[in-house]
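In this view, the complex is presented without one of its protein chains, the others remaining in place.
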Amino acid sequence: MKVGFIGLGNMGVGMASNLVKAGHEVTAYNRTPGRDEALVAAGAKRAESVGIACRGEAVVTMLADDRAVEAVTFGEDGICARLPKGALHISSSTISVAMAERLTKAHEAAGQSFVSAPVFGRPAAAAAAKLFVVAAGSPDSITRAMPILDAFGQKTFVVSDTPKAASLVKLGGNFLLGAMIESLGEAMALAEKGGVDRHAFLDVMTSTLFDVPVYRSYGGLIADRNFSQATFTATLGAKDIGLALAAGDALKAPLPLASLLRDRFLTLFASGGADLDWCSLGALAARDAGIQD
Amino acid sequence: MKVGFIGLGNMGVGMASNLVKAGHEVTAYNRTPGRDEALVAAGAKRAESVGIACRGEAVVTMLADDRAVEAVTFGEDGICARLPKGALHISSSTISVAMAERLTKAHEAAGQSFVSAPVFGRPAAAAAAKLFVVAAGSPDSITRAMPILDAFGQKTFVVSDTPKAASLVKLGGNFLLGAMIESLGEAMALAEKGGVDRHAFLDVMTSTLFDVPVYRSYGGLIADRNFSQATFTATLGAKDIGLALAAGDALKAPLPLASLLRDRFLTLFASGGADLDWCSLGALAARDAGIQD
Amino acid sequence: MKVGFIGLGNMGVGMASNLVKAGHEVTAYNRTPGRDEALVAAGAKRAESVGIACRGEAVVTMLADDRAVEAVTFGEDGICARLPKGALHISSSTISVAMAERLTKAHEAAGQSFVSAPVFGRPAAAAAAKLFVVAAGSPDSITRAMPILDAFGQKTFVVSDTPKAASLVKLGGNFLLGAMIESLGEAMALAEKGGVDRHAFLDVMTSTLFDVPVYRSYGGLIADRNFSQATFTATLGAKDIGLALAAGDALKAPLPLASLLRDRFLTLFASGGADLDWCSLGALAARDAGIQD
Partner (left out) sequence: MKVGFIGLGNMGVGMASNLVKAGHEVTAYNRTPGRDEALVAAGAKRAESVGIACRGEAVVTMLADDRAVEAVTFGEDGICARLPKGALHISSSTISVAMAERLTKAHEAAGQSFVSAPVFGRPAAAAAAKLFVVAAGSPDSITRAMPILDAFGQKTFVVSDTPKAASLVKLGGNFLLGAMIESLGEAMALAEKGGVDRHAFLDVMTSTLFDVPVYRSYGGLIADRNFSQATFTATLGAKDIGLALAAGDALKAPLPLASLLRDRFLTLFASGGADLDWCSLGALAARDAGIQD
């Protein structure tokens, strides 16, 4: 397929490369130039504008937040204005439920199709085509999106025919990760104050009940206090928890654990931690317990 | 070895059987008679009193709470009074850190050894010798306990030479499970109010980030609202979260997520849920969100 | 002074009347007609548009929320476009800190002055000129606003020369009220489950430590479960707590008690309580405790 790709950040560059590898004809655009050399070398074309990336059967966006998606979608040279009728916009960014609804309506009004298809996985998984994709959209648009989505990851889950549902699942997943971080942080702080090495505690947990990579990797970062090489910053984590809470607000679903995470992020930011890995949230319980690292 | 076993509940009966299978000479006691027929048939002797169960090299206790352990340990016919000098008390019950400290001192004063060795796993795992054992005690007493502990489970983790450390690890693990229950409950409530089937949400999560039995089994009970066949009641769950909080109190370690769980349990109890499976905690978020089951 | 008044709700109608009584020449506008008969009878003129209300030295807005203030301030017939250069916009609505900043800049750019002057008090206090006014703005604009502000209430507090500061103080005050409601609700639920009549409990508190009208009136509504005659709805209360949290977000100030209130409001809304008095928040603790009213 002829596919545009907008957003060549840590995640996007790997995803676009895998589209090329899967045989798609890729035209890639990034707001700031210069992140696309390897991609172009691999066979992708460089787009000088959003509009140029919108000349194919589909365009994928992989951007940081609602605002960035809004910037490339609306306006004179935006996706809505430039994408041919009948073509497909696949949003893999983690966006708000409200933005997913807005995009659904705007593309419908413009005679285009919209699929929300956020992904689970860090940049290394994006590069290795090991992402998990959660997709929602009309059956027809999902069918058309599949050759693209399958190039991104190891499995695609179709959860609904309403695009916003995929955003909600993605936000729910990130909330579960945030809850895991907080719970590991509290448990390790308790263990440590009681004389149990926090690595030893984590080792028991990940060898028994929680024998799964996310507990091991996130827990390891917390136990190591290794937060400076962020692959997902606290700022991005706070954004997603905020989006989950905003969805809860709109849907009248109280989420007290998400509220706790929200307050934790603010405490972290107030002490200068915005650019740290979001696992740094897991060190606040130790700080409150008076543990000096 | 010649081993006494006190406490033939759902967990204890399986553990004692596995001691017999492993070739130990087991004398078993339960406060209320009649739970030991299969065990006796398999080769264990029946003890008419705590004291009779204390005539070997070691005695294991597997009881519901601090109070039950206190009842069999102290007093005229208690373990402290009856166990020979040099012999070993292995406590596999989930007890408070304070009780672990008290037992450590009492047995030391009586010239006996004490190992705290709580276990992770439900009754089926106890019967199948698939428990995970977390042990702490002096190196010598751990060495002597090993042939017993290894009969209980698939792996024994020695975390410290101070017995209370094992209790703390066990409480930390149960707290992580409680946090998981709450987070799954909130995430499913949010998903459901947004039109995503809660089973579908859970399926995505346990196929991707959280591909591990505890998320699948606990999450499944929550999604099914299947709480009446409790293998671990809300009352027992609340007890353990309370013990974690009590440890946090003593150690000056605030645990806000544990406090949230504590309040949730009280809400559950106030509406009559004490005997439900502790996963029922995970349905409260849905109730607060106005979801009618 | 020649003063425009926009927003003739429960609060605005009393405030505008008091401007008339104080000798000001008032031109009043309301989006939906028909709430101004008494006011017109008392001597106010009726404005058919926002622009007509903007022909004096000052215009006061007293509206429900940011959105309503935005609607009358911006756009072709908005205050910014219609108010003479040098004239004054006094916002007595409870608005977000962000909106206060936006209004400050917009009026500055248009050569006008802006004072934020939210008020404390219920409609009866507005009618009786017993409000408390919290004002912030440049010294010159405050001086010019004073004859208007003094007509509204019993005292005007000037807290800063930056308008947003007054909004922040107002939001902080409403947060204190919300915290009072929650604390009274929890304390009464505890007392009641322990056999102490909740009115008796409240009576002790308001006769001793908390001998002040807000505890007596709000506490009385909670004890009476009298929530249907809302003078301030849960929807409005939730809006203000949300604005306090948004300010905390922007300023990096975690507010865990405000987060608790936020979750409580969602629980209330999910069970249909949006139009009840916001004191109904104080009955949720009783509900969680299993108290049947």
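Each chain carries a letter (A, B and C) given by its place in the written order, and its residues are counted from 1.
Keep this in mind: a contact is a pair of C-beta atoms (placed from the backbone, for glycine too) under 8 Å apart; a residue touches a chain by one contact, two chains touch by 3 or more.
Computed from a predicted structure; not experimentally measured.
Colleague: Of the listed residues C:Pro123, C:Pro147, C:Gly173 or C:Gly220, which contacts the missing chain in the full complex?
Modeller: The one listed residue touching the chain not shown is C:Gly173.
Colleague: For the chain not shown, which residue from C:Val3, C:Leu103, C:Ala145 or C:Ala189 touches it across the whole complex?
Modeller: C:Ala189
Colleague: Touch as defined at the start, partner being the missing chain; which of B:Lys2, B:Arg31 or B:Lys252 qualifies?
Modeller: That would be B:Lys252, which touches the missing chain.
Colleague: Mind pulling the chain B residues that touch the left-out chain?
Modeller: 242, 248-249, 252-256, 259-260, 262-264, 266-267, 269-270
Colleague: Identify the residues of chain A touching the omitted chain, counting contacts across the whole complex.
Modeller: Listed in rising order, the touching residues are 266-267, 270-272, 288-290.
Colleague: Touching the missing chain, which residues of chain C?
Modeller: Touch with the absent chain occurs at residues 97, 120, 132, 134, 155, 157, 159-160, 162, 164-165, 168-169, 171-173, 175-177, 179-180, 182-184, 186-191, 193-196, 200-201, 203-205, 207-212, 214-215, 244, 247-248, 251-258, 260, 285, 288-290.
We adopt the following convention: only the chains that are shown with their structure count from here on.
Colleague: Using the mean of all protein Cα atoms as the middle point, what chain has its own Cα mean nearest that point?
Modeller: Closest to the centre of all protein C-alpha atoms: chain A.
Colleague: Are the interface residues of chain A and chain B largely the same numbers on each copy, more than half shared, or largely different?
Modeller: Looking at both copies, the contact residues mostly coincide.
Colleague: For chain A and chain C, what's the span in angstrom between their mean Cα positions?
Modeller: About 39 Å, centre to centre.
Colleague: Report the inter-centroid distance (CA atoms only) between chain A and chain B in whole Å.
Modeller: About 37 Å, centre to centre.
Colleague: Mind pulling the residue numbers of chain B that touch at least two other chains?
Modeller: 256, 288-290
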